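Left out: one protein chain. Kept in place: all the others.
Letters A and B name the chains as they come in the text, with residue numbers starting at 1 for each one.
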Amino acid sequence: MSEIRHEILHLSNVSRHFSGLQALRDVTISVNKGEVLGLIGPNGAGKTTLVNTICGVTPASSGVVTFDGKDITRVKTYQAARLGLSRTFQIVQPFAEFTALDNVAAAALFSQPGESLRSAREEARAHLAFVGLDAQASQSAATLTLAMRKRLELAKALAMKPKLLFLDEVNAGLNSAEVERATKLIHQLAAGGITIVMIEHLMKVVLNVCTRIAVLHNGQLIADGQPRDVIKNPAVVDAYLGQQYAQRNAARG
Amino acid sequence: MLAVQVLINALVLGCLYACIAIGFSLVWGVLNVINLIHGSFIVLGAYLAWGAYQWLGISPWYALVIAAPLFFAFGYLLQRLLLNRVISAPVLVTLTLTFGLDLILNNAMIYYFKADYRKLTLSPPTGSISLFDVVVPVDRLIATASALALTGLLYLLLRRSKVGRAIVAVRLDRDAAVLMGVDVKSIYAIAFGLGAALAGCAGVLMALIFPISPLTSSAYLGKAFVVCVLGGLGSVSGALAGGLLLALVEGIGSTLIGPAHATTLSFVLLIIFLVVRPQGLLGRKGFE
Partner (left out) sequence: MTRVNLALLILIACVASLPLFGGAYALRVGTIACMYAIFALSWNIVGGFAGYPSFATAAFFGFGAYATAILLNKGVPLSVAVIGSLVMCFLLAAALGTVLLRLRGHYFAIASLSLVEVFRELVNNATDLTGGGMGLNIPLASGSGILADATFFFYAMWGLMLITAVVVMIVSASKLGFGLNCIRQNETASNMVGLNSTLYKSAAFGLSACFVGAAGGIYAAWVHYIDPSDVFDILYSVKPIVMALMGGLGSPLGVFCGAFVYLGLEEVVWRNYIQIHSGVLGVLIIMLLLFLPHGLISLRSGMFRRKAKHV
């Protein structure tokens, strides 16, 4: 290794089973500061479970999760949030009755010590502006379109001033213009120095944004490395990408 | 031997508890409604048996046959006309609504029947028999057998009949059932009607053993609650498991720390289960 890398997240033999179903099997992976790691794999591979396990939503059955030097295997969800882990949900989870502003303010208020509601609301405005929702600040979250709600989710995650941000299929349900917009935002975030792990099915986005790709299949990590190499990996092609995609890619060189 | 007596008592009582709870469990499991009128239904069934015997000389066994369709109709209409309007409302609303209905029913019973305790005494009295050195009153034994028969009937209904299977389908996954073409509204009404019928029949059986009064309705409801939480919702086996466990704990508890604490014990057990294993012994997680 020629560069000095600062490892921010490390999973060591993390497994998770739910009454008979092995959702994660001995996953060992590191995420370095400033990376944009793409987490891909077929449905049911365990990608969201992995994120849930790291963030304390469901505890790991075995293994160790270390974040920023601390062992967070057994922390509760709210503690993980305060330590700097932030995430968006695949199925968005807004505070439906709150305005967009209050949604983001809530995130700022509870994740940072010493915040007041007023200061949280001020910060919220800035985050809403970043994702392009400043016009919708006083609208209730329930009235926003799906694309807007996804951006709101992102604004909330950012309001928590995360060290590591998990994006869980931010592009699901969006049209191509919306996807472009979301991708631009992610580029900006990465440029700003936040470490990102993104679960994504759109390979176009993954290849565009990610500096590294990890592939999960049946709860196991089957590939981990440079995007160019991973997509050529026969196991990955078999499990997820499919022969057609591989051929198209090979043709492109 | 004391231990055997306690065990046999628990078995007998457990089946009765299961019978009390099964209607309640069905409604909770299928409609996700906690039917606070359940206890009053039971008492009403008991009054039906008592009245039928007292004034018409109809034996309780026939009263069972009369009670079932009457209560079914009552429950069906109640659900279709009233409860269905709030079926998708939050827990608070449905609970308070059935509480209100119970107030009406209970008040009506106190008004018409008075709160005095009545007893249905069969003549000639049936006495008791000796089973493995243990004394068991015959009326209790017959009631237990009938209770088992009732739960068995329900089991068969749920397993074998088309309606029964539709009910189970709705309980397992309401949305999937809708996609399968099940008329959920109708199933809800049928399930509630069934629950009411079972409660009424349970009441008839209870009349043989326990004193009858509107004041006992909350006791029956309490038992039904505990049995459901202990055993798991919506299934016959759950009700049986819960009933037996409850009767066993009460029996052992009464012997060790006195009968006065039996009710407290059952509620403490309820809270423990709610915290540790809310789905009960045999239930499936996810029913809130």
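To be clear about the criterion, a contact is a pair of C-beta atoms (placed from the backbone, for glycine too) under 8 Å apart; a residue touches a chain by one contact, two chains touch by 3 or more.
What you see is a predicted model; the values in this text were computed from it and never measured.
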item: Among shown chains, those touching the left-out chain; value: A, B
item: Of B:Leu95, B:Val184 or B:Leu282, the one touching the omitted chain in the full complex; value: B:Leu95
item: Sole contact to the chain not displayed, among A:Arg16, A:Lys47, A:Arg87 or A:His127; value: A:Arg87
item: Contacts of chain A with the absent chain, listed as residue ranges; value: 55, 57, 76-78, 81-82, 87, 89, 93-98, 106-107, 109-112, 116-117, 156, 160
item: Residues of chain B (touch criterion as defined above) contacting the omitted chain; value: 28, 32, 34, 82, 85-86, 89-93, 95-97, 99-104, 106-108, 111, 218, 222, 225, 229, 260-261, 263-264, 267-268, 270-271, 274-275, 278, 287-288
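By our rule, only the chains that are shown with their structure count from here on.
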item: Whole-Å gap separating chain A and chain B, where each centre is the average of the chain's CA atoms; value: 49
